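Only one protein chain is missing from this complex, and each of the others stays in its spot.
In order of appearance the chains are A and B, and numbering begins at 1 in each one.
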Amino acid sequence: MNSELIAILGATLAAAVPLIFAGLGELITEKSGVMNLGVEGMMLIGAVAGFAGGVHWGVGGGLLCGAVAGLLAALPFAFLTLSLGANQPAAGLALTIFGTGLSAFIGQYFVSQSMPGLQAWAVPGLAQIPVIGPVFFNQTYVVYLSYLTFAIVAWTLARTRVGLILRAVGESPDAAHAIGYPVISIRYAATLCGGALSGIAGAYLSTVYTPLWVQNMTAGRGWIAVALVVFAAWKPWRLMLGAYLFGGMTILQMYLQGKSLQLPAVLASIPHLQDAVDVLMHNVLGTSQFLASVPYLATIIVLVLISRDRRVLFLSFPASLGKPYIEGR
Amino acid sequence: MMQLLEPRAYPSVLLRWTAPLIAILLTLCSAALLFLALGKPPLQAFHVFFIEPLQTTNGWSELLLKASPLILIAQGLALGFRARIYNIGAEGQFLIGAICASGVAIYTDGLEGWWILPAMVIAGAIGGGMWGGLSAWLKTRFNAEETLTTLMLTYVASYLLSWLVSGPWRDPGGTNFPQSILFADPAMFTPLIDGLRVNGSIFITIVAVPLFWLFVTKSFLAYQLAVGGEAPAAARYAGFSAKYTVWVSLIVSGLTAGIAGAAEAAGPVGQLTLSLSPGYGYAAIIVAWVGRLHPVGMALSGLLLALIYLGGEAAQVSMQLPAAISWLFQGMLLFFLLGSDAFVDYRLKRRRKAAGAAAEAQA
Partner (left out) sequence: MEASADHSGMPPRLALRHITKRYPGIVANDDVSLTVQPGEIHAVLGENGAGKSTLMKIIYGAVQADAGQIEWNGKPERIATPAAARHLGIGMVFQHFQLFETLSVVENIALALEGHFDLKTLAGRVAEVSRKYGLPLDPQRLVHSLSVGERQRVEIVRCLLQNPQLLILDEPTSVLTPQAVRALFDTLRQLAAEGVSILYISHKLHEIQELCDRATVMQAGKVTGEAEPRQETPASLARMMIGRDLPVCSTSAFAGESQPVLEVRGLSFANPDPFGTSLHDVNLTVHSGEVVGIAGISGNGQAELLAALSGEQISAPQAILLNGNPVGNLHAGRRRDKGLAFVPEERLGRGAVPAMTLAQNFMLTAHRNPDLRSFGLMSRTRARLHAAKCVERFDVRCNGALSAARSLSGGNLQKFIVGREIMQNPRVLIVAQPTWGVDVGAAAFLRQTLLDISRSGVAVLVVSEELEELFEICDRIAVLAGGRLSQPVPREQTDAENIGLLMGGQSQAA
């Protein structure tokens, strides 16, 4: 296998990390029946806090700061939607707008600063496996953390009482309340957990992926994470798949920029076709703007594919998603 | 107890209309605390933010110039919000409107004629409407969430804009900046007063507000949209088409955003540039909520948000605060509004312990 492909695959895993953390966080939140559209805002707050922490205490401290900041950012959202029963889409939007403003505001103090990047750490033994080793096990430790988080979330949801309770609350808060579960507290926990994971996702961007603070540096990844949860039909393993797909797309677009497309011989023999393709590649498809918009177009396509068939979603869809719950109504 | 509320027997009419004022007040208080924390005297900051911009004629002109697109977009968005169709990609529809209008301006450059400007506005309306319609199609045909598709299409629109101004539509005579040619006079709204930027496009908004008011209060179509939003099963029961609701909501909101985009390109900006929109599409969402989705309420909240924009600019200049502070305040405003809104239908739970103690005293 050639080394360029291994490099692309390895870079894909690194690019997918923020989507994995934010996506798993939103998945947990949505499983409990709460739709938080503020992921983008929480990621931005996590990113700026992570960078601030990272400058002082290194990457580990940065990630921790990001998690705490993300959790705190989710708190007003949780209070509004859970304690006060506010409209969830609107509150999520408010959180994104607020997070955009707050991160830019705090970020002004960090604009020209930089911090050292994180070195990859090859897992002894595992990294020597051909192909799989260099792709999966020669990464920064945050990538390994993303595997671990996935495993914990998937196992908890499928196998434990906590997971069962979360699914129950998300399906029918009334029934969960009637048999004695504190619906609101459980939703608080899920929402704050989602916030913390989004915060880590943001902090990873600003401390590991590109160790810099840039205004709006999440560039819509929070929204893509929300879409990925739908794509994943609320299943963790499908979310991983989606995240790697999108990670791959971001990496591929960098490789494709300015490249030309050589048609296979059969097609190339058609007069002018190769010329037309060259012109198209140079002026449209190969431009940075087109390639940069591919993940967003792909998100739409993915939403279309998954939403078309409602039956796929039936059993894993949290039936109370987005509906405010007020006890005793 | 995490749950603080219990339902009121009847919704509070008083709170329904005062909630925005309470939210504004709370935002001001938070802003004061923020300014204090930054070591800027709050009163001076408020003066810079809310008084200084209105002390000159130019300030008023700028206020109207910014409020006009906000109010116009919000009118369209509110229609969808009533039907619980959450178009949060008005920003993208605004950009497409500007792009379509600019296309007309660029290809008619050098021509004279009264029709160029109306053609631009119509092109903007069609472009914005179609961009919104795209999400309607995805929703009705494939059941894809409009919140996500409208937003994703916003990113696509901004890259389309970027591609146009750095590729096919880049000003050939200019420096290498990603921007189009400056529009000729027939492709521009003329300023109402010499030396000020406020222009004839505000009349579009001035006409739109009463039209939307009439539509919302009187028309059967708006009633259908409201039923669809309040109780989808009731709409199905009555035979109102849910798909129709989606189409109308998204096309109308795209249309108003598109017109606003066209007016922005043909007005204060006068060309197609990367920094065409200061985020009007997002701010209009807040305008709609703060204005209670009421056409007149939104006119007032549009002026307020425009003032926050102006204040942000003023604060940037005279207090060295980043312009992003206006986003911070907008987010807070929406937070506080959603919080105060809860008390329209609910009230604080009376303490359980007190009730229990009373019961024991009785026994």
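As a convention for this text, contacts are C-beta pairs under 8 Å (C-beta built on N, C-alpha and C of every residue); 3 or more make two chains touch, one makes a residue touch a chain.
None of the values given here were measured: they were computed from a predicted structure.
The missing chain, though absent from the view, touches A, B when the full complex is examined. Only one of the listed residues, A:A127, A:L145 or A:I165, touches the absent chain: A:I165.
Check B:F240, B:Y309 or B:F343 against the missing chain and you find that the one touching it is B:F240. For the chain missing from the display, the contacting residue among B:I51, B:A231 or B:V296 is B:A231, taking the whole complex into account. In the full complex, chain A makes contact with the omitted chain through residues 160-161, 164-165, 167-168, 171-172, 174-181, 310-311, 314-316, 319, 328. Counting over the whole complex, chain B has residues 6-11, 218-221, 223, 226-227, 230-231, 233-234, 236-241, 352, 355-356, 358-359, 362-363 touching the chain that is not drawn.
In this text, only the chains that are shown with their structure count from here on.
For this pair, chain A with chain B, the centres built from the Cα atoms lie 27 Å apart.
Of all residues in chain B, those touching chain A in their complex are 2-7, 86, 88, 138, 142-145, 147-149, 151-153, 155-156, 159-160, 162-163, 166-168, 282, 285-286, 289, 322, 324-332, 334-335, 338-339, 341-342, 346. Of all residues in chain A, only 37, 41, 76, 79-80, 82-87, 89-91, 93-102, 104-105, 108, 182, 184-185, 188, 215, 220, 223, 226-227, 230, 283-284, 287, 289-290, 292-293, 296-297, 299-300, 303-304, 307-308, 310, 326-329 touch chain B in the complex they form.
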